[in-house]
Every structure is written in C-alpha cells, then in structure tokens.
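Here the complex is missing one protein chain, while the rest keep their positions.
When the chains are written out, they are named A, B, C and D in that same order, and each has its own residue count from 1.
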Amino acid sequence: MTILKRGTRRSVKTGMPPGAVVYVGEHKAASQRISLIHFNAADFREQEITDLPASIPFLADATTTWLNVDSLQNTETVTHIGNYLGLHPLLLEDLVNSAQRPKFEDYDAYLFFVLKMLTYDPDTHSVNAEQVSIVLGPNYVLSFQEGDTGDVFDSVRARLKAGNTRIRSSGADFLAYALIDSIVDQYFVVLEQFGDDFEALDEELVGDPSKETLNSIYQLKRQLITVRRSIWPLREVVNALERDNTPLLREEVHVYLRDLYDHTIQVIETVETMRDVVGGMLDIYLSSVSNRTNDIVKFLTIFGSIFIPLTFLAGVYGMNFHYMPELGIRWAYPAFWLITIATIVGLLYYFRRKRWI
Amino acid sequence: MTILKRGTRRSVKTGMPPGAVVYVGEHKAASQRISLIHFNAADFREQEITDLPASIPFLADATTTWLNVDSLQNTETVTHIGNYLGLHPLLLEDLVNSAQRPKFEDYDAYLFFVLKMLTYDPDTHSVNAEQVSIVLGPNYVLSFQEGDTGDVFDSVRARLKAGNTRIRSSGADFLAYALIDSIVDQYFVVLEQFGDDFEALDEELVGDPSKETLNSIYQLKRQLITVRRSIWPLREVVNALERDNTPLLREEVHVYLRDLYDHTIQVIETVETMRDVVGGMLDIYLSSVSNRTNDIVKFLTIFGSIFIPLTFLAGVYGMNFHYMPELGIRWAYPAFWLITIATIVGLLYYFRRKRWI
Amino acid sequence: MTILKRGTRRSVKTGMPPGAVVYVGEHKAASQRISLIHFNAADFREQEITDLPASIPFLADATTTWLNVDSLQNTETVTHIGNYLGLHPLLLEDLVNSAQRPKFEDYDAYLFFVLKMLTYDPDTHSVNAEQVSIVLGPNYVLSFQEGDTGDVFDSVRARLKAGNTRIRSSGADFLAYALIDSIVDQYFVVLEQFGDDFEALDEELVGDPSKETLNSIYQLKRQLITVRRSIWPLREVVNALERDNTPLLREEVHVYLRDLYDHTIQVIETVETMRDVVGGMLDIYLSSVSNRTNDIVKFLTIFGSIFIPLTFLAGVYGMNFHYMPELGIRWAYPAFWLITIATIVGLLYYFRRKRWI
Amino acid sequence: MTILKRGTRRSVKTGMPPGAVVYVGEHKAASQRISLIHFNAADFREQEITDLPASIPFLADATTTWLNVDSLQNTETVTHIGNYLGLHPLLLEDLVNSAQRPKFEDYDAYLFFVLKMLTYDPDTHSVNAEQVSIVLGPNYVLSFQEGDTGDVFDSVRARLKAGNTRIRSSGADFLAYALIDSIVDQYFVVLEQFGDDFEALDEELVGDPSKETLNSIYQLKRQLITVRRSIWPLREVVNALERDNTPLLREEVHVYLRDLYDHTIQVIETVETMRDVVGGMLDIYLSSVSNRTNDIVKFLTIFGSIFIPLTFLAGVYGMNFHYMPELGIRWAYPAFWLITIATIVGLLYYFRRKRWI
Partner (left out) sequence: MTILKRGTRRSVKTGMPPGAVVYVGEHKAASQRISLIHFNAADFREQEITDLPASIPFLADATTTWLNVDSLQNTETVTHIGNYLGLHPLLLEDLVNSAQRPKFEDYDAYLFFVLKMLTYDPDTHSVNAEQVSIVLGPNYVLSFQEGDTGDVFDSVRARLKAGNTRIRSSGADFLAYALIDSIVDQYFVVLEQFGDDFEALDEELVGDPSKETLNSIYQLKRQLITVRRSIWPLREVVNALERDNTPLLREEVHVYLRDLYDHTIQVIETVETMRDVVGGMLDIYLSSVSNRTNDIVKFLTIFGSIFIPLTFLAGVYGMNFHYMPELGIRWAYPAFWLITIATIVGLLYYFRRKRWI
C-alpha cells in the first residue's frame, strides 16, 4: 500500500527546521542528468550540463531558457540553482520532497508548480506517480523530475527543435503551459489503459467471477485512490493559475489555460466515473457470490429433499422386526419402487413450479 | 464500457501541439453533408453545399445564416470555415474532438457551445451520445454534428420554413436557443424510454428476480452514468449563458434561457431520481436473493430435521445384534410407525409455531 | 413507477415551439370549473363562471379578485385569461404542463408560482401530487389546479367569507401567501399519515419481517422520493420569494413569508429524517434475514451433527459380514444405546457451550 | 417512532389562520406554574405567580426581570403576556407549538429563541426533548417550557440568588446567554450517558452479538436521529446570534457567544461521530452474523462430509445380495474399520490444511 507510506515517509524530516533541503522519496536514481535548452524564434541550442556553476548564468540572456533536472537525490544541484536565482528555501524544500500534493504558488518573482507525472505499468496493472516541479520565471523555466526514467516532454522538445512553431516564438509562460499540458495529456493515456482493465474485469464479472476478480477489483480501487490523489488537486491548481493576475503570464496564454482547465475537469470526471463504476462492480460481485451460494444450496436441497425421505423408507424395510407383514407381500417391492418414482416425480414437479429447477 | 474509453480515446492526440485539428471519436461516418439556410422574416433559402469556398461568404448578408455540418471526419471543412470566420484554433480542436464535455465559452466575437445529443436504442436498451457543437455569431449560427444519422433539428427547420413564426422573425440568438432547446427536449424522450425499462425491471424485481435482472440493473446503472455525464454539465452551461452579458444575446431571449434552465434542472433531477431508484433496486435484489436462499435452506432443514432422526431409528432396528429384545415384540413394528408419525407431526407443529411453514 | 414517467411524459411536446400551450399530465378531468371571488374589507362576492369572456374584466375593480380554475385540459380558458392579462407565453406553457418542478418566477408585473399539492391515499399507501400554479398580480390572484377533485383551500374560502378576518382586509399578496401556506400545511398532514405507515412497518421489522415487509419498505422509499421531489425545491422557492424586493409583496407580508420558510424547512427535514429511517430499515431487514437464515441453518446443523454419525454406527451393525464378533455379545445392544445417548448429550452440551442453543 | 409523529402532529392546526395560538405537543402537563424573578446587582426578589395580570407590569422597573412559564397547555397566559409586551402573533403561535425546530429570530424590539432541552431516560435508554422558548427584551427575559417536570436552570437560579456573581451585575442579555448555555451544557450530560450505552453495545459486539444487539443498535440510531434534529439547527442559531448586531446584545456578551458557538460545534461533532460509530456497528454486526453462519455451516459440513460416505459404505455391506464375496472374508470387517478410520483421519487432515478446523 505504497500510497499510504508515500504520504507519510516524510517522517525522516521530523525535527528538522523548516526549509531544510532533504530528499524525501522512493526513487533511487543513480545518476543525475541536467539538460539546458536556449531558444527564441530564431535560435535553438541544447546542451547536457556537467559543470553546473559555469552553465547557469542565463538570466541576462536574450533567449528563453529551459533547465531540466532528472533525479533529485543530489540536492546540491537544487541548492545551487536556488541560490543563484534567489528561490525561497521553502520552495527548495518542496522541490526535493516527493510527498507534496500538486499545488501552485505565486512567489511574485516566479511561479511554482508541483505536479504528478503518471505512468501505467501494464504488467502489475499499477500506476506510478513521479513528482515534477516547475518554476516559471520571466525568461526561464526550470523543471525538476524525481526520477531519471524519461518523461512526457519529448513532444515539447521536438516542437521546440522544429522551429517555426508557436512554442518557439512564444515565451517562457507558453513553454510552462506546454509542459503542464503534456503532463495532463498523459493522464488520458493512463486512464485509457485503465479502461482496458475495466473491460476485462467487466467480462469476468458478467461471466464467472472468481476470488481473483475480487482481488482485481480491490487493486483497481486502490489504484484509483492513488490516481485521484494525484489528479484531484489539479483542479484548484489550474483554477488558481487562471485567476492569478501575475505579469508572468501574458493575456494570450490565458485562453490556453482555460483549455487546460477543461482537460483537467475531464480527467477528474473520468476518474470519478471510474470510482463509481468500481463501487458498482463490488456490489455486483457480492450479488454474484450470493447468487452462486444460492445455486449450490439449491442443488443440495433438491438432492437431499428427494433422497433423504426415500432412504428412510428403505431403512424401514431393512429393519429386522419379526412381525412386519409387508415383507411377505409379493407386490410390496414393486410398490416400493412405485412410491419412490412417484416421490421423485412429485418433488421435481414441485421444484419446477417453485422455479428452483 | 464505452463511456470509459470514450473519455480516454483522446490519447491519439498526445504529443500534438494544442490547437491541432484532429478528429477524435467513434463515428465512422462515410459522407460529409453540409447544408446552408439563409432566412429573415421575409425570406427563406435552403441549399445543400458541395463547393464550400464558394458558399460561405455569408457574413455581409442581411439575412441570418445557419450552416450545419454532418460528420466531422473530414477536418478540412472545419478548418476552412474556421479560417474564414477567424475562429480560435482551440475552438476548432474542440469541435472535432468528441470527447469534450458539454461547455459554453464566450470568445467575445462569438459564443461556443458543446452539447451531447442523446438517442436511445430500444434493442440494446442503451443510449448513444453524439456531440453537437454550436457557434453563435452576430448573424450566423454554425452547428457541427459528429454523426450523419440525422438529428433532432427537424422541427426547427419546419418552423423556419413555415414562415410567420417567431423563429423566422428573430435573429441568430433565438435560432441558437431553439437548437439547444431541441436537444434538451430530446432528453425527455430518452428518459421516458428509460422509464419503460424501469417499469419492466420493477415488475421483475417484485415478482421473481433472476440473474438476468441483476445484469439489467447493472446495465441500467451504467447507462445512467453515461447519460448523467452528458447532461450534468449542462446546468452550468445554461447558467453561465444566462449570466453572460454578451451583446450577442438580446434581452428578450433571456426569458427563454430561464425556461431552458428550468428544463435542464428538471432533466437532471429526473436522472438523479433514476440513480436513486436504481441504487434501491440493487438493495432489493440483494434482499430477494437472501430471502430465496433462506427459503431453500428452510426446505432442506425441514426435510432433513424430520427424516434424519427417523432414518437413524430405522437403522437401529436394521442392526444384526443377536440380542435385541424389541425385535421379537409383536407390536414393536406398529409402535415404530407411531413414533415416526408422532415425530413428523410434532416437528411440523414446531416449525409452524416458528413460522417456518 | 409513475414518478419517472411523470417527469418524462413531456415528450408529447418535443418538436413544438417554446410557448406552445399544450396540456401535459395524467389527470383526465372531465369538467372544467372556474370560480371567481371578489372581496375587500367590506365586501365579498363569489360566483361560478360559465361565460369566461364576460366575467374577467376585473382589473379595474376596486376589490381583490381570486380566480380559481379546476382542470386544465381545456387549454382555451388558460389562453384566454393569459391574453387578457398579458401573461407571458412561457408562463402559460408551464401552467398546463404538470411536469413542472415547484418554482417561483418574477415577471415584474406579476409573480408566478408552481407548487405541488399532495394527497395521501390510505388504501394504496401512496401519495398523489397535483400541480397548482398561482399568479399574483397587483389586485388579483389566479390559481390553476390540474385536477378537479377538490383542493386544500376550503379554510381560506371560509376565512374570506367570514369577514372581519385578517385575510379580508389584506390584499392580493396576503391571499397568495395564504394559499401557499395551505398547501404547505397539507404536507404536514400527509407526512403524519406516512408516520403511521412507519410505525406499522417498525413493528413488523422488530417482530417478524416477511417478504411483504421488504416490499412495503421499497414502496415507502419510492413514495418518499416522490414527496421529496415535490417538496425539496420549495426551499429555494420560498427563499427567493423572501429575498425578492418586488412591490407586489408589501413589507408586512414578509414576516409571514419567514414563517412559511420555517415550515418549509421543517417539512423538508421531516422528509429527510424519514429517508434516513427508511434507509436504516432496509439494513435492519437484511440483518433480520441473515439472522433467520442463521437460525435455520443452526437447526439443521444440530440435527444433522447428532444423527449423521449415529446413523453411520447403526449402519455398521446392520452389515452382513459373517465375522463380526460384537454382534454376539449380549451387552452390545445396550452399549450401542449408551453410546448413542452419550453422543447426543455430549453434542448438546457442546452446542450449548457454543451458545448455539 | 415519536420523532416522525412529533414533526407532523402539527396537523391539528391545518386550516387555521396563521398566528392562531393553539397548543401542539405531547406534554399533558396538568398544572401551569409561573415564576418571576426581579434582580439587579443589589437586589433579588423571587415570587410564584397566581394572578398574572397584577404581576406583569415590570417593563418600567429598574431591575432585570425573568419570567418563567412551565407548561403551555393553558394558552391564555401566553396570549396575555404577548399582548402586554406587544409580541408578534406568529411568535406566540410558535411558542405553544412544540414541533418547532430550534431557531433564532430578531424582531427588532426583542429577540426570540426556540431551543430543545434534552433529558435522557436511563430505563428506556431514550432521549426526551422538551421545547424551551426564550424571549429577550431590553430589561426582561421570558422563558416558556413545554413541560412541568423541572428544568436545567437551577444553577442559573442559584448564581442569581448568590449575589456578587457576574450574572447578577450583568443585564438581561447575559441572563439569556446563561439560560441557553445551561441547555447546551445539558447536551454534554446526555451525550455522556449515550456514551455508556455505546460502550455496553461495543462489548456485546466484540463478544457475542445477539438479536437484541441488533435491536439496540437500531434504537440507538433512532435516538441519535432525534438528538441530531434537536441539536443540528443550533449551529446556525448561535451563528446568526453572533453575527446579529442588535443593540439588545452588548459587546461584552459576544465573547461568551463565541464560547457558546464552540460548545455547540463540539456537541454537534460528538453526535456526528456517534452516528459514524453506529453506522460502523451495523457493519460489524452484519459481518459477525455472516461469520457465525459460516462457523455453523462449517460444523455441519465437517460432520456431513465425514459420515455421509462412510454411511454409504456401511449400507453397501448391509445389502442382501446373495453373491457378495467380501462378506465371507474374515478380515473384511476389520478392514472396514480401517477404511473408516483412514477416511476420518484423512478428511480431518484435509480440513485442517484448509484451515477449517
């Protein structure tokens, strides 16, 4: 139940002063990778960074700069960048704490976003959440990813490289929007994969639900709790962003934010619908089990009710009383069979009339 | 479970820039049909369009123009119209994306509505949702339908053709209202058909619920989730529309919007009531199954409790011990039957007193 | 399940223009009855109307006029009155559409209320809702009743006739309030009758619930859904009325509206409490059925566990093996009975210790 | 189910004009008692009143006056006081109608409170609610109690008599606060007594729940519904009171009102927690019954599965076929017992491995 521990793994920080930059999370990423992209409508440069101090004086640059950091276990990088740009200590603390819930904060000089990037593992039918923090300044965007196993920003990079695209000629705010939009778009992919799990479960349910079906429903419900936790706060994030009148977001970006808001609502609604459906599945499962117990008991009852009285009758004529006049009667044995058959037919008729068979 | 996939089929667009006009949906409509209606109080012209570019310069026209497009798979038409009228790229993207939730957006120069047109298929007892987008400009209304299998606007067309009707002498805003009203009116029809399914289920439930009843309840619940998803956001759509003080909606149309709002609330309430009732049905079904198991077990218990001890007794006198004094007694066998009958009568009396029979 | 069809019977109107005055409802009232009351502090006149056009020029009159129409199937009357007083077409449409939910609308020149009048049928233990629409103008009140089977306004008529009452000396607004108050007062009567059904059910539940109990609970739940639908919107109706600053409602009437609001809340709370209680009843019923199954199975288990092993033992000594030394032992048969009795006593003791008996 | 009738017993008033002062309630109090207390910082007088008209001209008095009326069946007293002080007819109507929900109304010249005084009857484990209405004027407090069986104001009386207390030197507003505070304090006592019932039920549940346990849970749930109905509206009462800027409440009383509000929230939260816990109890009860059925069926299954096949085997060798070679074999009988024992041991081992025993 990683979701519960994830939220509480924070305890390593208990007793530390606020603003302490300590990595809190589960990702054991070995190598940190820092990439830097400078671009404007005319120009585009991309570089992998090894010597951080020499590379970051980009503030004075006439281009827009996107600095992406993969893996946060080496908190020195974060501290260094933070100090250079004058970021608030609490922001830095949040950056490296993967137990954050999605949020948006306006620090006047820059905006700060925490988001969850979801990926679906088809083998375990489970969802993994990776924290992505984005800092939007006047002419730069910083993105910090908890893991080093790739991201959902490849299409953004491609559009940047392509040139002659809207994203190249727009500024840092549009880039930040594009990154967030990529993350939200990925939610649709994850939910679609969930949808396949739903369909499989659905067929099992209507067909022949087993104990594994119950476990699958249980797991699905749990997964949805994780997903919901990652996505739900997004509503207020995007909403707060839309209403925020910071100069860092130009007017023409707002219409895109409204679109983003629509997508967010759509994702949240889909998750809510899924929760609804999973709840219904459990009811159906319980009803199915009840129905099956019913069938089984019915079977036993039919066999029992027919043969228990007959066995008694057979037992009677197996008694050894000296004086049992029926025993000597010639047609007694055929009569016994007649009674037997009549009883069976009668009870079967009765059961059929009761709709048991 | 199309509802879940429908919401997520969007994934084909992942990685594309915002504003990309790509059809997202399930309708495999073969042929696109475009019809154009020009009208004012005095005049009415209707035409089927094949050569789009030549036909659309209607902006300068003194009449009100209604352009209706069936089937959106050929996105060129949409792009062409959009460019001519200067529609926002995000609007065009939404137009051809059938995974939109109902919404209303005010783009100043025009208003944009996304709605779901519902139809009920009596064979599969299921509801199909088709997306209809409406753009209302100063003197034109555009409507875009996802499918090509007809719509609910025939009565509007008839009233337009008839002349001397309110709709002919009113402008584009009243036409847009009339279209939306037609869509909402259709919801009542769909819900009424659902009502018939409810009644059938109800009789099954009170009578003799089978496993199929459970599946029907389950399907009904699912259908209601789809319907709710299509209808629920309408509340805020119509509400936002009513409060919006755009010059595109004249004062006299507002009273009609209030009426529309009432209808919307009525539809939503009916859906909520249905959900309530379906929830109750499941409870009743579960209780019924429990009751039936109870009946079956009772039957077995009655037979078993009566004959199991008697069979034991018969077994006793079937034993072959050499020294069993009762066997030689003449009245022993009649006494055995007496005991048997007394036991049966006694237990039946006991069961009756316990209200088991 | 009339509630669901009631909400959807509207479909006959699909395709008609907004404002079409077409009766929608279930009441097949044969004869329309129109009564007119003129009154002021000094004067009181009452008349049954047959020739409508001649009777309605009451606007200029110095008295307050109350026009009551029973049965709405003849929509001509409604249209005639509407045209004379200049009522909005949408209002007239709502008047004759019994699928309206309770609402309040301020048309500046007059106020419009739609309410549900409830009656309880003790034979079928069901509630019938009849729509009553009230139009309040400067010096007149119009009331339109869907059915012709009497109403709850008799006490208002009596007070009007009595003279020297507050209602005689107050204007149209107080009369309208009195009518609405009568309708709300009737809710208390209906709920009290429901209360008796609750008590009966309650005794059945605690005593010996049968399958009919389940059906009664189910029916009660359904009835409450109808009642709730009729009453719930009243809260916002009265609330909107209280906040509305129309000149049609004098200051001194507002304190009565506050009182009306209190009653409305009280009614709604009672309905909510009843829903709560019905929900609890279903839980108790389910628990009772489980308990009973438990009892039945216990009975079978006790009989079975005791006699099945003993029957086996009897069977053993009924075997015909040539070499069975016990058969010849003189005390073997008494020993068999000893074992039998010991087993029975032992198992009974065991069951008692387990609290099964 | 008095709660439901209580809310609806109002029906005796149907058809009466608003403002009719008619007692609605269940208290059949025989004797009305009226007591009058005059006090200021220096002075304290208490008197039992028999001749009402002579006693009430206290308005001009320089002291604060507290008039308390027990039992409201004689509505004359109420009318008399009301007329003397000019109280609104609707207020008087509410006073004698015990079906009121708790409320607060500001009539400018005086404030009006309706509250419920709860008492717990340990014999029937039930809660009784008695309506207390309080009118706060500039220099007087009126309190009207539905019953005549004592109240919770004794400590207030004691503090008044004591002299040198805050309550003596403060005015009517503080007295009204003190009365309300006493009523809310009593809720804690009632809830504590409920808490004991909870603990008893809890032990039953974890130990050995019987059918009586179910009934107790059911009764407790019902009681909580009553309590909630009495307490819940208090939140808005105290809240409205705190926000009301009437001159009748001096500034220094407001901090006490905030304290009162805290207590109210605390009481409401406790009730909500109790409801939560009762809901959980029902789940646990159901699970317990299921568990027990499980145990019982398991017992039967173990006995049945072991002895049914063995009985068959014994039956086989009890058959009278002439040609059954085994019968003559000398070790056949011991072999039969060997098979019997092996079967028993084998099945027991199987059951243990399945964790059934």
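One rule holds for everything that comes next: contacts are C-beta pairs under 8 Å (C-beta built on N, C-alpha and C of every residue); 3 or more make two chains touch, one makes a residue touch a chain.
All of these numbers come straight from a predicted model, not from anything done at the bench.
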item	value
Residue among A:Arg33, A:Lys221 or A:Arg235 touching the omitted chain	A:Lys221
Residue among D:Asp43, D:Glu76, D:Glu236 or D:Asp283 touching the omitted chain	D:Asp283
Touch residues of chain A, complete complex, unshown partner	1, 3-5, 7-11, 13-19, 88, 90, 94, 99-101, 103, 105, 208, 211, 214-215, 218, 221-222, 225, 229, 282, 285-286, 289-290, 292-293, 296-297, 299-300, 303-304, 307-308, 310-311, 314-315, 317-320, 324, 326-328, 330, 332-333, 336
On chain D, residues whose C-beta touches the chain left out of the figure	154-155, 158-159, 165-167, 178, 181-182, 185-186, 188-189, 191-192, 194-195, 198-199, 202, 206, 255-256, 258-259, 262, 265-266, 269-270, 273-274, 276-277, 280, 283-284, 286-288, 290-291, 293-294, 297-298, 300-301, 304-305, 308-309, 311-312, 315-316, 318-324, 355-356
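Assume only the chains that are shown with their structure count from here on.
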item	value
Labels of chains that are neighbours to chain A and to chain D	none
Chain whose Cα centroid lies at the greatest distance from that of chain C	A
Rotation angle (°) superposing Cα atoms of chain B on chain C, nearest 5	70
Mean-CA-position distance for chain B and chain A (Å)	26
Distance between the centres, which are taken as Cα means, of chain C and chain A, whole angstrom	42
Residue numbers of chain A (touch at least two other chains)	318
Overall pattern in which the protein chains touch one another (line/ring/star/complete/other)	line
Chains that touch, pairwise	A-B, B-C, C-D
